[in-house]
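Take this structure, written in structure tokens, and hold onto it; I'll ask about it next.
Heads up, one of the protein chains got dropped from this complex, but the rest are sitting where they should.
And then chain A:
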């Protein structure tokens, strides 16, 4: 932890009321939180040459004051600058209490280091704004791949979902500015609905050790934070203009923050992105354009003992889905797999047609905090979220402009947290959270609902603590309980209700029956317990050892429970299961970091055992008038994931450095003793960096991204008899399981700074992705059956800080 410079200001306003000028003020300066005395605080009286320094016991004396009203400013190395108004009519005895956390937080945020996001012993990593800015024109999922052990599950290259240590979707919580995102994260082609440009920094917590954010983080937690306003009179902002050759895209983002010494602040931020069809090395990826419009506004008051924040953000994106990946039936899929190239390639266009997604997300939030002397800080938050997802397929006749899926998910959350920090070396958090969620699938789609109407109620309570045992040992731990009730109204086809055998088990839930369908009203309750315990041992400065054990419990999400029907974008029939219960994970992780002169390293092995892990796997074929479709059904198995994330960096001198990160995860289905599906292949990223501050802060980086072939995958191939192009009945094995070959890409980054205007800095960045224009496919890209991944891309970025 850094030690902050001592800055002293003294403001002293006087209205002279009497002539006697020999009064004094004496007292003690204390820490607001635990009442401990603060030595070396400087007290000064504005307008007068009167200063005092508190002694070892926090005592001070200010002499030579006349009767009147004064403003005294007190500063301390680790404290917020504080002002107190004092009325003097005689000699006064007055103790002052200083706050140190706000200043600490600001300073840390600016540096983006050591941000404590609720876990001491869990493995976590922070992405600073300078890294995030490079991805201004991309997405959160793209930026997070910078973190060792984080990969992404893609649909093309515009729908990017983060994967933490092999787990994704509902197993990874995304906390956007303090609020848990409720953006239909269950779907593999549903990317997080937030603008990366709204975040000042992003923290990735691998595992469930940050209980404050939820007990169901089987994979981990991603926390994005909006910029924190400083408590001083200031106005600053930045604008980033980006352009890229691949997709011929432009992106613009701008933000402005005005803060006052009173603690009041206002901020605003907006982003627009516009891109056309992307290109693989050998062909245009038709219909992969993107539009994105986002903005956020906020204001608040950041006072000594209380404050509030009001925040609203809006996200909208329209994303084209590769036309060639939209297929009609199983023989179309076989054709695509066999041909190795997309069967629909047109000239470049900015137009976006079906299939596409159009998603909006609103987040409104009110937070309030109050600090209590010798106790701690109470936070109250209310948030409102509405997520509207429309998916458009290629349809016939009057329906062609209608979405095939139109879901509106509304969530209200009320949460409270009390931070107890009155005892030295102990911090504890106690909190409670309730939420109400409603899903409304619009029936005007004319297509049976993939996700039904439902209402969901949740309530959770938690307690966490961290304790400094000694200067070297720090312990943390916590427990959490969550209750969830889901109350759904779901139509099933009579035939599928029967074939699933639901009638015997759930027949009493049926509300009404018609000729072809029946309406069911399942109301399911889930009780989830989660906990964590761990320790951090500081071997010596820059040498740390962390141990953590955590257990998370996740109830099945609505897709896992209720899906039943054709998923067009994948040409599979997905079947949920009403019988699913929650999955429970037990994760142990160790992180060892150290530094020997220019060499620094981090080693983070982990073992995650998951009982009743929910997976989706093929269970046969279903025949329709459109041909055959593979059926994928949700089920549960006991599973384990073990892996290691490694990081090493070496600074040759002050100009050159080399960094490398490596991640390996091994997932196993313990019941059938075979690998788990969709585990990221081992990958290694190496960056050679050069920097020369004297040359306009020149930075150059050459990066190699190598992804090995995933050799561990379950064999889900199946045999199907279909009519081939020659009209013959053929029996073929559909190789859906096969993994793509290893690949290695080179990327170039470069930037220089220029001082412009008076106090502004212009940063010009030039980047080349996939310099060698290598054709490759990635195992975790759902479009790998249909087309290659992105080809070479030149990007330019202009950033103006003011």
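FYI, a contact is a pair of C-beta atoms (placed from the backbone, for glycine too) under 8 Å apart; a residue touches a chain by one contact, two chains touch by 3 or more; residues count from 1.
Heads up, the rule we're going with is that contacts and distances are computed from a predicted model.
Hidden chain, UniProt protein name from the list "Nitrite/sulfite reductase", "Type 1 periplasmic binding fold superfamily protein", "ATP synthase epsilon chain" or "Cation:proton antiporter": "Type 1 periplasmic binding fold superfamily protein".
From the set A:48, A:314 or A:368, the residue in touch with the chain omitted from the display is A:368, counting the whole complex.
Across the entire complex, the residue among A:47, A:64, A:340 or A:446 in touch with the chain not shown is A:446. Remark: the omitted chain is touched by one listed residue; of A:61, A:85, A:499 or A:581 this is A:499. Touch with the chain that is not drawn comes from one residue among A:519, A:649, A:742 or A:762, which is A:519. For the options A:248, A:412 or A:609, the residue in contact with the chain missing from this view is A:412. Mapped onto chain A, the footprint of the missing chain covers residues 301, 303, 306-308, 310, 326-329, 331-332, 343-344, 364, 366, 368, 370, 380, 382, 384, 394-399, 410, 412, 438, 440-441, 443, 445-449, 452-453, 489, 491, 493-496, 499, 511-512, 514, 516-517, 519, 565-566, 573, 622-627, 629, 723, 725-729.
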